[in-house]
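Below is one structure, written out as structure tokens, with a few remarks after it.
All protein chains of the complex are present and in place, except for one that has been dropped.
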Amino acid sequence: METSGWRAEFCRLTLTLAFLALILPGTAAMAATGNDARGEQLFTGSRAMTNGGSPCIACHALAGLGTAGRASYGPDLSELYADYEAEGVAAVLESLAFPSMEAIYANRPLTETERLDLTAFFARTAETQTLPTTSLAGLILLGVVIVFALVGLSGLRRFKGARRPLVEQARKERGVIQ
Amino acid sequence: MDIRAQVSSVFHLDKCIGCHTCSIACKNLWTDRRGNEYMWWNNVETKPGTGYPTKWEDQEKYNGGWELVGTQLRLKQGGKAGTIGKIFHNPDLPTIDDYYEPFTYKYEDLTNAPAAKDQPTARPVSMISGEPMKIEAGPNWDDDLSGSNVYAANDPGVIQLTEEEQQQLFAIEKMVMFHLPRICNHCMNAACVASCPSGAIYKRGEDGIVLINQDKCRGWRMCVSACPYKKTYYGWSSGKSEKCILCFPRQEAGEAPACFHSCVGRIRYLGVLLYDADKIEATAMKSDGELAAAQREMILDPFDPQVIAAAREGGLADQVIEAAQNSPVYKFVKQWGIALPLHPEFRTLPMLFYVPPLLPLLSVENNGTQKISDDFFTTLEQARLPLMYLAGLFAGGNQEEIKAVYRRLIAVRIQRRAASVGDLPEAELQNARELSGLDDAALDAIYRMTSLTRIKERIVIPPMLREQAIEAGMDPEEYKQGMGFGSRQAPKRRW
Partner (left out) sequence: MADMILFGVFPYVALALAIGVGIYRYGFDRYSWSSQSSQFLESKALFWGSIPWHYAILLILIAHFLAFLVPSSWGALLGSPLRLVFLEITGIALGLTTLIALAILIFRRIGNPRISAVTSKVDWLLFASLLLQVATGVYIAISLRWGGAWYVHTVSPWLWSLVKLNPQIDYLANLPGIVQLHAVNAFFLVAIFPFSRLVHVVSVPLGYLGRPYQVVIWYRQRRNDY
């Protein structure tokens, strides 16, 4: 159920961007350009959005950010800039009218500066398009092993029974059959 | 001085015949419910033996009781924060396999079996799961030295004896045993109280009875591991811990606790002791060998005017002080000095005292005739049990304590022989008397108390004064729930 919903949403995103891409090239170029460093901070969340919106990294993958840029909730944005150029990106950031984003950003829209900064950041990362493929599974399993190892260590001296070991021992030593 | 009264007991081990009547009386009254089958608030062990649960005395294994860390008294199972950290799995908790899996038999198979060549049998089934099971143990598996090469040989007190002593102990002609009835000691420095994270376990101020508030118990089961005597039990069905309540509802009605009342050998004495609660901690920190004496030191003379005045000031009623003056326990422990606490080295200051067993005479085979041993009466040198073994049980390893008690018990025997038969030289009597440090009147009093007294002299219950406890206008039902066992609903799992 949710997969088809996601597909629909993704289609809508593509359509919107395509539409914007068609109508926007004619309009005037952006008056100002953003600060890509600030854009990165906004993307990763080290700088909070002015209106309290979510940082992009929470849901979207983006090549060039290492493992942290491998979110899988929303669509991968690595090729966003290459496909839609600055104007398209800026326009999408303005509305963010996708079902699961709407609730988040409807009352907390991105400011104009933030949109420009993010666009500039997308522009900078446009060239890297492949996500790192290193798997986290190893680290995660290591974490699980560590937890169980700690548990085992904590119980090294736990009580392991008195009566049965005593009888077992006697049986072995003297051949006593209870 | 903070004087408190404590209902305490003395068990005279030379009188115990190991009949388990006390255990059954208690079981029928308190622990015949599901989840409590294995609980023996009162049990009788055979010594030497590993007891119940198996090897309970071995605190290297069970981590019960207190230990001295520098100048601090600490629970052996760990500090407070550590205890809370171990709440999800108590590393020191024994399981039911260290006691026994309760069982019954499928008796109906005896009558319902179809006609066949074989005799029908009633198979044992677990009272936990109802599944057929193999019976591996019971509440008295090593009763009367059965399986002694496994159980008695591994008695923690026996293991510490020399190889030679151990061999003597188990030589078939010299085989020796005695019975050790055990109930909750209602300790002054109780480890179960100290270990309860919920604060559900408490000592009643007026009479020192230690109780578990069933409404406050959350089943964290720290008391089970903390009690070095393993006298708190976890109810695996109710999810609550339970322990001996010294039959306080019976005592409040003026009746002796069930195990005392039913005791066939009349070995049990009950009475009030007055003690100074300010000295609890200092006493519990004495060295192992000094503990028994230090605990005796804490017990106050109820005839001393200063003590009486201080007791009155502390709120003790005159009737309680009077009960303390008539207390047989005071006589045994303090006046005569022939009763010792069990394993004082656990540092809980147990308030149940034992008269160590002098044991019967040894008869020897002599050219086909039975002859009683050369010395008519046991001497210290010829004690049936190694003094070290008894000292390990009752005096934290201090043999002098045991010797002192034995000298007195021997003096009583000699004095009685002299009085009733009159065939002993006066010098021997005189010698025994001097060694005992007791005068004729005291020796006679010991004799009277151990053999002639009736229940009212053996069991002196102080007035519990419950009529003063409940303020006018207070709902007695509500008050009851706040204080004691007081379950108004069946004590079983409902949710």
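Order of writing sets the labels: A and B. Residues in every chain begin at 1.
Just so it is clear, a contact is a pair of C-beta atoms (placed from the backbone, for glycine too) under 8 Å apart; a residue touches a chain by one contact, two chains touch by 3 or more.
As the structure is a prediction and not an experimental result, all values here were calculated from the model.
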item	value
Residue among A:50, A:67, A:111 or A:169 that touches the chain left out of view	A:67
Sole residue of B:144, B:278 or B:313 that reaches the chain not shown, by the stated touch rule	B:313
Sites on chain B contacted by the missing partner chain, in the whole complex	75, 80-81, 83-84, 87-91, 93, 95-96, 101, 126, 128-131, 189-190, 193-194, 196-199, 201-206, 214-221, 224, 234, 236-240, 280, 312-315, 317-318, 465-466, 468-469, 483, 487, 489, 491, 493-495
Touch list for chain A against the chain that is not drawn	1-2, 5-6, 44-48, 52-55, 57-59, 65-73, 99-100, 102-104, 136, 139-144, 146-148, 151, 154-155, 158-160
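FYI, only the chains that are shown with their structure count from here on.
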item	value
Rounded Å distance, chain A centre to chain B centre (Cα mean)	65
For the chain A and chain B complex, residues of the former touching the latter	154-155, 157-159, 161-164, 166-167, 170, 174, 176, 178
Chain A contact footprint on chain B (complex, rising order)	50, 53-55, 58, 61-63, 89, 91-95, 97-99, 136-137, 147, 149-151, 154, 225
